[in-house]
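Left out: one protein chain. Kept in place: all the others.
Labels run A, B and C following the written order; every chain starts at residue 1.
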Amino acid sequence: MTTFKRGEVRVLSHTSKVLQGNALGDPATRDLYCYLPAGYEGSSERYPVVYWLSGFTGSGRMMFNFDPWAESIDRRLNRLIGSGAMPPCICVLPDCFTRLGGSQYADSSATGNYETYIVEELVPFVDERLRTKPSRDHRGVNGKSSGGYGALRLAMRHPEIFGALASHAGDAYFAYCYLPDFPKFLAGIERAGGVEAFMRSFDTLLKKTKEAMDVLNILAMAACYSPDPAAPMGIGLPIRIPGGEIRGDVWARWEQNDPVHMAREHAQALRSMKKIYLDAGLHDEFNLHVGARIFCSRLAELKIPYIYEEFDDGHMGIVYRYDRSFTELAKALA
Amino acid sequence: MTTFKRGEVRVLSHTSKVLQGNALGDPATRDLYCYLPAGYEGSSERYPVVYWLSGFTGSGRMMFNFDPWAESIDRRLNRLIGSGAMPPCICVLPDCFTRLGGSQYADSSATGNYETYIVEELVPFVDERLRTKPSRDHRGVNGKSSGGYGALRLAMRHPEIFGALASHAGDAYFAYCYLPDFPKFLAGIERAGGVEAFMRSFDTLLKKTKEAMDVLNILAMAACYSPDPAAPMGIGLPIRIPGGEIRGDVWARWEQNDPVHMAREHAQALRSMKKIYLDAGLHDEFNLHVGARIFCSRLAELKIPYIYEEFDDGHMGIVYRYDRSFTELAKALA
Amino acid sequence: MTTFKRGEVRVLSHTSKVLQGNALGDPATRDLYCYLPAGYEGSSERYPVVYWLSGFTGSGRMMFNFDPWAESIDRRLNRLIGSGAMPPCICVLPDCFTRLGGSQYADSSATGNYETYIVEELVPFVDERLRTKPSRDHRGVNGKSSGGYGALRLAMRHPEIFGALASHAGDAYFAYCYLPDFPKFLAGIERAGGVEAFMRSFDTLLKKTKEAMDVLNILAMAACYSPDPAAPMGIGLPIRIPGGEIRGDVWARWEQNDPVHMAREHAQALRSMKKIYLDAGLHDEFNLHVGARIFCSRLAELKIPYIYEEFDDGHMGIVYRYDRSFTELAKALA
Partner (left out) sequence: MTTFKRGEVRVLSHTSKVLQGNALGDPATRDLYCYLPAGYEGSSERYPVVYWLSGFTGSGRMMFNFDPWAESIDRRLNRLIGSGAMPPCICVLPDCFTRLGGSQYADSSATGNYETYIVEELVPFVDERLRTKPSRDHRGVNGKSSGGYGALRLAMRHPEIFGALASHAGDAYFAYCYLPDFPKFLAGIERAGGVEAFMRSFDTLLKKTKEAMDVLNILAMAACYSPDPAAPMGIGLPIRIPGGEIRGDVWARWEQNDPVHMAREHAQALRSMKKIYLDAGLHDEFNLHVGARIFCSRLAELKIPYIYEEFDDGHMGIVYRYDRSFTELAKALA
């Protein structure tokens, strides 16, 4: 086993203005995990930056968890950089976790303004504290699952901030990745006796069961895509309860947040990317390989270049794929 | 164990005109299984008739299969009639099976005109051969799953033929019962190399696997709801292949066949029913309990009376529920 | 689709002496389904006979159930004989079903003497009523799952009656096929409140769930392999309840009934077989392919010839394999 020079994990503390008083009562002061490549300390070099956005229920810190058989993000970057597979870069791993499990990296009255938080607060904060190359041409965004969605969203909507993007199995084509779970959501909310009762019960669950997580996931997406101050918890639900029928008006709001829908509108931004890297497992349990294919067909229509790779696996446990995205991004942003 | 007087199972042979030369090459001459109640033979009494429509992959004959722990349809009716739980009736069990597994009891250039077959051929044929009470007030239609769908469809579209309807977990609200399987359908058709290649392979499969059946099901629905003479096998697919994106125009044709959509248009017919009985398991794997609830909400809006029962079970193995529908229908049609 | 000459299905009624007053109250008079090959009627020829033993929860009659995509036993034999793949034979399909789901074709004070029933009653009865070649050299036994077990058992213990045997995934090597379900059995019996309470509840279950069937299966095996007049329902259980620990003395009785154990003792009988055909799916959910391999290794040790085929499937839905066993047996017995 080869040993590579170890980068540094620096944990910055940041207090957000835009998250103050957020609807869910989540903290405004959060740890910001940053990976600095070997050689950063003791030099004055500036580095490109990749923002890593975690999936639903995750946050930057989790990427450093220990697993004897899977590399943590720092060990992975040590190896990729140390072996010469990719040029050195800084990696910033925000915490956008909420009481609902995540934020989709969007602004919402029901969760908080996490899109603004990253774009207007964290990016300048990082550029001030760390020796970054502080321009969109040297700043990329990457993520998996809901984090891949975040990468697509932030790059499309903020091309002045991000100059390259990568997404592993990012949420896309909501009719396949979310809609099939609406009946489970209906059952879960009815069983609990409403949205607020569900959340009170969820908060105190000793164990967050699969069943509960399926319900939470749809609820969190609704909080991010269709906030509605008039509704319980400020969350506009995509289905009628009771009944279960899809609410066309709410669903239309969801679709406006679907990368597949957003692509045409943000063609200019996408075209400006120095690199677009996408992949998904061909057995993705949320059908995100199909979402990725459809997103790619939009790019193809628009004649925007991209890399898309499909691999023989599902949605979970695909950290070994991250080599590909980091390598592609770091090269494009160097 | 009580023994009840046994009715007779009479198998008529019928040669259809409308099924001649159907697109799939399925036979036009078929056995028509009919249950005649005890007392039919040796009397001159006339009886109401319930048409039983089998689910996908089934046909009338299968309802007589032997299972040591589940009553066949004739034993069930012997018991219900013999015990006085319901008045005697004739039960007619058509065979609308096709190479694709079923017909949804609809007319389609891709399968055959099974709706016309029942309404214009079988009903007069039965009224001629058997001592029925030959009027819509004494003729009902019942079924499970795709057969429940057929019952809803035939009663809504032919109230002059059928005066009462029952549906166990009938296909309804297609966004929940079919759409979630589109990604599997995509995978299956791509793997096979197209619709025709899939069917050639399916026909010769020694064992019809769950995986293959999931694909066949969507293909059969497309054949029934969106035939398209210009497409392979004459079947307009609801998704683009490759890609997987939902085709809005085709999906709109599907929705026109959705009982939830048809209800308002056929309010008059529904209102004329002497009985509407619906049920579904609250864990129905195809979410047909949600479909049933939404259909019921349409009936409620239209102020049409109905019975809806939800029970603690899934979609399969719910033959014990048939007591309810037959009893309700036979009473209403007596 | 080629059409083959159709044999006749003749249903004989037989009243057993040995089943009179059996412990479970199951009927002594039963239908005996017999397949007579095309040409039987209107000739005076004599035919070899294959006894087909159904699996747990099955009986001869079920082999004639209609399934649009799977041949019933009579259609299968019509095709095999009609195409010349095998010489004509009679097939006799006994009913050894019990309240517990089956009998393992063994004599037991807890179920009934089904081994004696077949060997001493049905065989002479058939030879008297049908134009069989009434000798062991022209009489074989075949079956699937518990029926395969029955075939192994009867051929080993009654070589004077049967001269050839076939077994599809027959129960063997009980440590792999039954023991892993003991904890489920424990849970089920404890939940019900004992063996008798379990059976009372089982008898009235509207739907025989997978969970209930797993419990019934072990209970039935105990009734067949370790009857104990002193125990509830006369069934010696293989585990202590409560607790769950395996009872060594009872387990030893089970092992004496294990084909893998019986093989050496009955080497002479096995050696006298004109044909031994075995197969199993390599994904058999009850590990019966491993049981089959171990049984084969016994045959190999004893230098007894056999055919063993392993195929890429599981335990269920493997009727298409029956072509092999019938063909091999009919040739050997012709």
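Just so we're on the same page, a residue touches a chain if its C-beta (ideal position, glycine included) is under 8 Å from a C-beta of that chain, and two chains touch if they have at least 3 such contacts.
This one's a predicted model, so the numbers in the text were calculated from it and none came from an experiment.
The shown chains contacted by the absent chain are A, C, with contact judged over the whole complex. Within the set A:Tyr47, A:Phe97 or A:Tyr114, the residue that contacts the chain not displayed is A:Phe97. Contact with the chain that does not appear here is found for just one residue of A:Arg10, A:Arg61 or A:Lys133, A:Arg61. Touch with the chain that is not drawn comes from one residue among C:Phe4, C:Phe182 or C:Tyr320, which is C:Phe182. As for the chain not pictured, it touches chain C at residues 173, 175-176, 179-180, 182-183, 186-187, 242-246, 282, 287, 290, 293-294, 297. If you put the missing chain back, the residues of chain A touching it would be 57-59, 61-62, 64-69, 97, 206-208, 313, 317-318, 320.
The working rule: only the chains that are shown with their structure count from here on.
Under the touch definition stated at the top, chain B and chain C share no contacting partner at all.
Separating the centre of chain B from that of chain C, both taken as means of CA atoms, is a distance of 36 Å.
If you average the Cα atoms of chain A and of chain B, the two centres end up 45 Å apart. Centroids built from CA atoms put chain C at 57 Å from chain A.
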